[in-house]
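A single protein chain has been omitted; all remaining protein chains appear in their positions.
Now for chain A:
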């Protein structure tokens, strides 16, 4: 068996086990309605985690994404309020901006040989600040097209609704899977995570790949921002503080090695759903404080870090 896939199997097993526990206690949890809501409620997190997975497998980190989501919401809301642009045009403009923003961070990481942590930390402050420059208030979005998007869904068997937002997330994950596992770019991402010096010796265009990785993360953060603005019908510069950390947690729980070089896009989807499941359980229970979500996620993270360390030992002794 492929030892690198073990964390993925562990993730899937834990998710199924958790779902089983939920089902035994609340049989209603096993319905497409709950699944549909799980996808919708975690759509923006799942989308941003797709970008984060690529970044982390390459051995990097992107701390800017939470701020970029908030900036996106504000940007959309303000532009729709101030101009007569159609939302789709605003979306295109926004995605171009966030993609370029990510590409610029990737370029700095490569050209200045700076740690991604510092560069994207600067990006985090910049994006948050740019959001404040546009407005300091929560700006409601009131547009007919938004209502159409919110109402759009596909009725699954069992009356569950796969909304446009949930569908966008699933599509993003599939796109991420293709990109990571079926393109030269994806192989280069793994190569960078395995060792930058060796990757360069083997002919990987390290600079171009780094720029593309962070550009992709910026694109996904912009898309997550659009989804989040549809989900909340507003733009608020103080929104989604700390979402970058949730995304990192989802990626790690999804079985991706935080040091890079190893992981699967599908695992990230399971990681996001596991985190969502915990929240859903707490809602169903009704008596538990929502802080329990954080405690369980913390425990899960710790478990996965230990699991990865154990696997590393296993590989070394091999």
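One rule holds for everything that comes next: a contact is a pair of C-beta atoms (placed from the backbone, for glycine too) under 8 Å apart; a residue touches a chain by one contact, two chains touch by 3 or more; residues count from 1.
Heads up, the rule we're going with is that contacts and distances are computed from a predicted model.
The complex includes a chain that is not drawn, and of the options "ATP-binding cassette domain-containing protein", "Serine-protein kinase RsbW", "Transketolase" or "3-oxoacyl-(Acyl carrier protein) synthase III" the UniProt name matching it is "ATP-binding cassette domain-containing protein". Considering the whole complex, the residue from A:107, A:167 or A:194 that touches the absent chain is A:194. Residue in contact with the omitted chain (choice from A:92, A:133, A:155 or A:178): A:178. Along chain A, the points of touch with the absent chain fall at residues 2-4, 178, 182-184, 186-188, 190-191, 193-195, 198-199, 201-204, 261-262, 315, 318.
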